[in-house]
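After this line comes subunit A, so read on.
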Amino acid sequence: MRHIIQTMGTVASLEVPSEWADAVATIDRIFDATNRRFSLYRSDSELSMIADGRLSLSAASEVLLASYSRALDWRNATGDLFSPHRPDGVIDLNGIVKAEAIEQAGAQLMAAGCPVWSINVGGDILVSPTGGASGVTTATTAATTTSAVLHAGIADPHKPTELLCSLELRHPRRAIATSGSAQRGDHIWRGGSTESTQFVQVSVVTNDIVTADVLATAIVAGGQDALDDVADRWDVDVIAVDRTGALKATPGLLRSLAANGLTD
Partner candidate 1 sequence: MRTRAILGSILASASVLIVGYQAGVSVTTSDGKSLSLPVGSTTNGTTGTTTPSSAPSSGTTTEAPVVSGPSNGTYTGSSIRTRFGNVQVSVTITSGSITEVTALQLTDADGRSVQISNRAAPILRSEVLASQSAQVSNVSGATYTTQAYLTSVQSALDLAGA
Partner candidate 2 sequence: MTTHTTARPVTAQPHVSAAAADYRREFSRRARRSDLLVMALWASGAAAAALFLASGGAGQFTSLTETITSVGIIGGLIGTDFILVMLVLAARIPLIDKTIGHDRAIAVHRSLGKPALYLLLGHGALLLIGYGMATGINPIAEIGPMLALPDMPLAFIGLGLLIAVVVSSVVAVRRRFSYEGWHLIHLLSYVAVAFALPHQLSVGGVLSEGTAQRIYWIALYVLAIGAIVTFRMVEPIVSSLRHGLRVSAVTAIAPGVTTIQFSGRALRELGASGGQFFIWRFWTGRTWWHSHPLSLSAMPTNTSARITVRALGEGSEQLGTLPVGTRVSIEGPYGLFSTAARTSPKLAIIAAGIGVTPVRALLEHATFAPGDATILLRASTPEETYHWDEIRAIAAAKGAACYVMVGHRPAHTSSWMSATDVDRGVTLAAVFPDLADSDVFLCGPTPWLDLVEADVRHAGIRPHQIHAERFDW
């Protein structure tokens, strides 16, 4: 059953079995709380209050500090390619809190025992750990629905109404995040340089949506070197599109491409 929520400046698409419709409300609350705390477009959000000095960082909520700390860890890990600090000094956590919200929502669904689900917030997708080595074998009912839930397409940055490819999201690759330079989010800072980026779009597939989101951002910011570094240091799959439309992909990603028209 598909549910659509407008939240966090974008649109979230949720797929849950029809009997789990109540869970959607819980997820909505999670997203809303995130928005109210972290949106820089709301003057009364906690992050805005810190940005204009009305609230000092030391007096901020634990939730905010936890997100900030996590963002800083990622800044260190990516060598500043991902950073919560805007050039004007404002702390902008939107690069991480969207994914954190998805992560929270997913944990909620798992704790509640929902067998099969997907959460897509503005292009960041997390699916239930259905199938795969450590997952529970899917229930026999609605087998086709299950398989469709596990398939995600990747948008083609040069042809907006078409897909670049589609792949199967299966543990340990059940989260995918895509970052683009054509549509620059405020959280991609390229160290102040104005040179055009090497990749116009990067999608990272791994098991954890925050990692996928951060690393996709970092690779767009850092180009080929960042792509190699990320592939070396993290257990992820990546597909990247450059300005000419040429593709680069990790072998693992190729293996996980969905077969043509098959619903197994």
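Here is the rule we go by: contacts are C-beta pairs under 8 Å (C-beta built on N, C-alpha and C of every residue); 3 or more make two chains touch, one makes a residue touch a chain; residues count from 1.
Selection rule, in plain terms: all candidates are chains of the complex that A comes from, given by their letters.
If you're wondering where the values come from, they're calculated on a predicted model, not measured in any experiment.
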Among 1 or 2, touch partner of subunit A in the complex: 1
Touch list for subunit A against partner candidate 1, complex: 1-4, 6, 9-11, 13, 15, 98, 118, 120, 122-125, 133-135, 147-149, 151-155, 157, 160-167, 176-180, 182-183, 185, 201, 203, 227-228, 231-232, 235-240, 245-252, 254, 257-263
